[in-house]
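My structure is below; once you've seen it, I'll send some questions.
Every protein chain of the complex appears in place save one, which is left out.
Going in written order, the chains are labelled A and B, and every chain counts its residues from 1.
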Amino acid sequence: MAAIVRALYEGAFNLFEKPMQMLQYSLGAHRMAWVFLLPNLLIFGLFTYLPILLNVWYAGTSGDRILLGERDWTGAANFATLLDCGSYLDPNTCRRDLFWRAVHNTGWFVVLQVGFMILLSLIAALILNRNIPLKGFFRAVFFYPVLLSPVVVALIWKWILQRNGVLNAGLDWAGMPTVNWLLDPSWAFFWIVFVSIWANMGFYVLILLAGLQSIPSDVYEAAEMDGTPAWRSLLRITLPLLTPTLLVVMVLSLIRAVQAFDEIYVLTGGGPGSATTLLIQYIYDVGFATRPRQFGLAAAASLLMAGVLLVLTLLQLAATRKRAEDG
Amino acid sequence: MAEVELRGIVKEYGAVRVVHGVDLTIEDGTFCVFVGPSGCGKSTLLRMIAGLEDISGGDLLIGGERVNDQRAAERGLAMVFQTYALYPHMSVRQNLAFGLENIRMPKSEIAARVDEAARMLKLEPYLDRKPRALSGGQRQRVAIGRAVVREPKVFLFDEPLSNLDAELRVSMRGEIAALHRRVGNTMIYVTHDQVEAMTMADKIVVLRDGRIEQAGAPIDLYNRPVNTFVAGFIGSPRMNFLPCKVTGHDADGLTLQDAQGRPLRAAVDGRTVGEGDTVELGIRPEHMHPDPEGYPVQVENVEQLGGESYLYVRTETGVALTAHLSGQTGLARGGRAFLAIRPEFAHVFRKDGTALPRLRLGELEGDTRT
Partner (left out) sequence: MFGFLTLRRGRDRLDMTDWIAFGFLGFGVVLMLGPVLWLALSSFKTEAALQEYPPKLLPLAPQFVEVEGFETALQRFRVVAGEHAGRELAQVRRVGLNAQMIDPANPDERLNVHINDREPVRAVRIASENYTGLFTRFNFLLYFWNSTFITVAATILTVLFNSMAAFALAKYRFTGRTAVFLLIIATLMIPPTVTLVPLFLVVSQMGLINSPWAVIWPAIATPTGVFLLRQYMLTIPDDLLDAARMDNASEWRVYWKIVLPLSAPALAVLIIFSVMWRWNEFLWPLIVLNRSEVFTLQLALNSFQGELQTAWSSLLAMTVLTLLPITLVFAFLQKFITQGIAQSGVK
C-alpha cells in the first residue's frame, strides 16, 4: 500500500516536472509564484468571484430563464417584493409571507440554537478540562456527531422521533401521552434546534476546551492558595480568561446557524407547513425546487442574507484579532 | 576551483541600500572569512554570491565568468547553512544524495561519492538515520558532507558553528580547516566570531554597515588595523583606547599627553597630525604589563585563571582598561598598580578613527609578548 502511494507520488512528480521546469526557465524563478497560484485563482475566479458579481445581476432581473441575456432587468423590484410588508413582525402582512416566516424562523433558530449550544458546550468543556479519567474518550464521544453527514443525522433522529419510534415507546412505558413529534409545529421546531445542537456541539466543545487548556494552571493554584471558593474562581478567573475564545465560538456558531439547512431539510422538510422553513431552504425552494424557478428572487434573498453574514464575519474578525492580541 | 571577484556589488531592498559597492578579490584556494557585527551585510553578501539573493548592482565573477544572472545551482557552489538546513524527512544518505540526484548523476557514482564523504567525515554509522536522531556535531558534519559530495568550485559557510557548544566549536573549527587543506577549494566563511576568523582564515574581510572596513591576512589585521573599528573588533579582549593630545613628534614617533597631562609615547608615523590634535591611543590588553615606571591605575577587579590573569583597571581620568597578563599576579582588587604602555605596541588613531602607520612593527614580529 505504502509502496503504491509512493509510486503514485513519484509518478505525479515526474509528470509535472518537465513542463514546470520549462516554465521556470522561460519565466524566471521568482515568477513561479504565479504559476503555483494560478490553478487556485482560476477556480476561485470562476466559481466564487464571478458568481458574486452575477448574483447582483440576478437579483436585479426576473423570469425563469437561467441565461442572463434572456432575463428582464427589473432593477430593485425583487428586493421591493421581498421587503414589501405591512409589519415585519407579522409575516402574514407581507407579500412574500413565506420569506418572512423563514426570516422569523431563522431568527428564533439562531437565538435558541446558539444560546443553548454555547451554554451546553461550555459546561461540557469545563468538565472535560478537569483531571478526570477517560477524558479522551469523552471528548471523542462528544465530537463524533460532528463528523456525521447531516442526512445521516436527520435519519438517525427521524427514526427515533417517528410515531412508533423509541421515544414514544419510552413515554408509553412511563405512562405519559405520546406525541407525533415532527407533525406538531412547536415540537418540530424544538427538535430541529435540538438535533442541530446535538450534531454541532462537539466542535465548539473542542474549541472551548483548547481555550481552557491555554489558561495556565498556576493561576488556579494561586487562587486556591488564596482560599478562593470554586464558584468564584469560575466567575472571576475562568470565564474572563475564556472570553476571547467564547467570542470566537459565538460568532462562528452564529454564522453557521444563519446558514442551517441540510439536517433540517431532511428531518422535517421545512414542515409541518412552514414551521421549520429556514432562510436557505426558502432560497432553495424558490430558486430550484419549485417551478417556475424564481432565480431573481432567490438571488435577492441570498444577497440580503449575505449582508447579515458580512456583519457577523466582521464581528468574527474583530473577535479573532482580539484573541490574537490577548493570546 | 575558482577565483571569486566582486566588483562594486550593491544590494538594495526597495529604497534601502544594505550593501554599498563592495570590491573584493578572493584568490583561488583561499579560505576567506567575512566577519563583522550582526547587520553588517556579511550574510547578505554571501547569499548574493550563492545566488540566493538578487544582485542589485555591480558584477560577480566566479572563475573569471560573470554569474550575476545564473541561478544558484548553475554557479557550481555549495553552501553550509547556520541552521544546517538538513532535510528532516530524509535519511543522512538521502540528504547527501539529493543534490546529485537532481542533476541525474548515475546511481553508482552517487553511491561512491556519498560513501567517500561519509568516510571522510566519519558519518558511516549514521547514514540511515534521520537528522533528528543525530547530535549537533553530527548534523554539522552532514551539512558539510552535503556540500562536499557536490565537489563545488567554491564552498560557502554561513555561520556554521554558531549553534554548537564551545568545545564542539573548537573541534569543528579544526575539521573545517582540515577539510580546506584536503580539498584545497576556495572557501568563503561568514561569522561574527573574530576568534573563528583569526584561527581559520587565509584572508579576513571585516565588514560594517555594508562596507568593507579592511581585508587582509589575519595577522595584518591584528597588527595594522586601519581604524578603531577593526582595531576593536579583531583581538580579544578588545583593544583599550585612551584619549590623548599630540604634544610633539620626531623620527621615533609621537609624544602624547593624556587628560591628566601624563606623557605617553607611540612609535607611529606622526607626520599627518599636528600638535594639539586630539587622538586616541590604542593598546591591546596583552601588551600591558606591570612596571613600576608605568602608567598609574586603580585595580577594580582581578581574574586569576592560573596560567593567565586579567586586570580590570581604571585610570585617574576614569577610563576603563583591561590588561591581560601571562602567569599569576600579586595585584589585588582596590590596590594601585602601574602598567607599562610601550611605544612599539601603541596604536594611534586620528579623530576620524583612521590609524597612523606604525613604525617599529618589524622588531616585534615573533615577539609580541614580553
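Keep this in mind: contacts are C-beta pairs under 8 Å (C-beta built on N, C-alpha and C of every residue); 3 or more make two chains touch, one makes a residue touch a chain.
Nothing here was measured: the structure is a model prediction, and the numbers come from that model.
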Exercise for the section: Counting contacts across the entire complex, name the shown chains the missing chain touches. Expected result: A, B
Problem - Touching the absent chain when the full complex is considered, from B:Arg66, B:His89, B:Lys122 or B:Arg333 - result: B:His89
Fill in the blank from the handout: From A:Ala7, A:Ala80 or A:Leu234, the answer for touching the chain not displayed is A:Leu234
Practice task
Extract the touching residues of chain B with respect to the undisplayed chain.
Solution key: 47, 50-52, 71-73, 77-79, 81-83, 85-89, 98-99, 102-103, 146, 150
Fill in the blank from the handout: Where chain A meets the left-out chain, the residues are 12-13, 16-17, 20-21, 24, 29-34, 36-37, 39-41, 43-44, 46-55, 57-58, 66-68, 123-124, 126-132, 136, 138-152, 155-160, 164-166, 169, 172-173, 198, 202-203, 206-207, 209-210, 217, 220-221, 224, 230-231, 233-234, 238, 248, 252, 255, 259, 261-262, 265-266, 269, 280, 283-284, 287-288, 295, 298-299, 302-303, 305-306, 309-310, 313
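Here, only the chains that are shown with their structure count from here on.
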Exercise for the section: Report, in whole Å, the distance between the mean C-alpha point of chain A and the mean C-alpha point of chain B. Expected result: 61
